[in-house]
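Every protein chain except one is present and positioned as in the full complex.
Now for chain A:
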Amino acid sequence: MFNFDWLSGVSQETAKMIFLSMYALIGLLVLLLPTEYIYEGIAKEDRHWWNNLKLWSIVVLSILASIYNHF
């Protein structure tokens, strides 16, 4: 049990899909965050698309997913 023997039947390809699905799920959760919360700390008149931390997160997750997809 301590060695996760019960998962020995899961192939490397399936395991990779688990990781990729996890990145997609995290991305979805980030997109669901209220925009007001994302910008908290910046004055309303100074808010621009490049301050949008959702966008930052999606870019980072996309790069991560592409690395796992490649290797």
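We adopt the following convention: contacts are C-beta pairs under 8 Å (C-beta built on N, C-alpha and C of every residue); 3 or more make two chains touch, one makes a residue touch a chain; residues count from 1.
As a working rule, contacts and distances are computed from a predicted model.
K.L.:
Absent chain per UniProt: "Sodium transporter", "Homoserine O-succinyltransferase", "NADH-quinone oxidoreductase subunit L" or "Phenylalanine--tRNA ligase alpha subunit"?
P.N.:
"Sodium transporter"
K.L.:
Need a quick check: the contact residues on chain A for the chain that isn't drawn.
P.N.:
Chain A touches the missing chain through residues 2-5, 7-8, 10, 12, 15-16, 18-19, 22-23, 26, 30, 33-34, 36-42, 51, 53, 56-57, 59-61, 63-64, 67-68, 71.
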